[in-house]
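All protein chains of the complex are present and in place, except for one that has been dropped.
And then chain A:
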Amino acid sequence: MTHLAKRLQIGGGWPTSRFMHEPILDICGLEKTYKGGVQALKGVDLTIRRGEIFALLGPNGAGKTTLIGAVCGLVNPTGGTIAAFGEDIRRHWKRARQKIGLVPQELSFDMFDKVIRQVRYSRGMFGLPPDEARIEEVLRSLSLWDKRDAQIRELSGGMKRRVMIAKALSHDPELLFLDEPTAGVDVELRRDMWRQIDALRARGVTIILTTHYIEEAEEMADRVGVINKGQILLVDDKDAIMAKLGRTEAHFMLASPVADVPAVLSSYPLHLEEEGRRLVYRGGDGTGKGKREVAELAQIMAREGIVFTGLDTRDSTLEDIFVDLVEGKLENAA
């Protein structure tokens, strides 16, 4: 990991610690109503800390791309303010954009151009002098160096996505937006992408990514925001979300059905399913309490002679929490 980080050399050298507490991005009451009347953002407030990896989770049409577009200059907001690096991005748009990188959701570039030329082009467009060594570094870190002279259309989809990333990294952004960076990418490439993101984090790059793979947010993010229908439902540290909303579920398949939950087990959150053949535990939090209680239950049941023929346990993932949130089941919890 460390040598990867070294190879990536992103935005190297600024004194990260000095700015640690100043938000790198501060979005206030952001609204966007498209011409057709679709209200894609309904007063979004969001603060991103320097150096963090922030995952924006939301179903299709939640407004993730619109939110990113508003910060990056692709979408004209209809209300609210955005400050990046402590400055209003409408007033100081050139300075802000200089330090922001964007990898959009769709693959979009001149397919007939060569890989290395497109990356050089991006660097130049952001006003930086040519730096072949840096371009090589970026291409190598994304395993694109061997393909540098290939026409982009000849590359596989995953490779094309890497070219998009290489373009976005070519000007050493301090704030990087990845709009579904791993959509349509196979498992191996996805893990590889996570390593890239880790290496960027090591360089102090702040990353905001959107994803449908909750696994990805769980794996990568420091903080998670859930957005639905243009509103942020929840923003918190990933671990805190898990602790607050995480659940363990265990199914004990009983050898002989029972009519009621046995009295010795009454202090646990249990209920019966399938006409008393299945004893279901649903409880705990994201800290492992659930697992402990299930282990206790198993011991008590063995001691009391309550025979079970099978046991299934499952910890709720961020995905379950996310689904519950979006379906409105957890509105109070948030």
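Keep this in mind: a residue touches a chain if its C-beta (ideal position, glycine included) is under 8 Å from a C-beta of that chain, and two chains touch if they have at least 3 such contacts; residues count from 1.
The criterion applied here is as follows: contacts and distances are computed from a predicted model.
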{"item": "UniProt protein name of the chain not shown, from \"Transport permease protein\", \"ABC transporter ATP-binding protein\", \"Dehydrogenase\" or \"Nitrate reductase subunit beta\"", "value": "\"Transport permease protein\""}
{"item": "Selected residue (touches chain absent from view) among A:43, A:73, A:158 or A:283", "value": "A:73"}
{"item": "Full-complex contact with the absent chain, from A:29, A:61 or A:124", "value": "A:124"}
{"item": "Touching residues (missing chain, whole complex) on chain A", "value": "32, 34-35, 66, 69, 72-76, 93-95, 97-98, 100, 102, 104, 106-113, 117, 120-129, 167"}
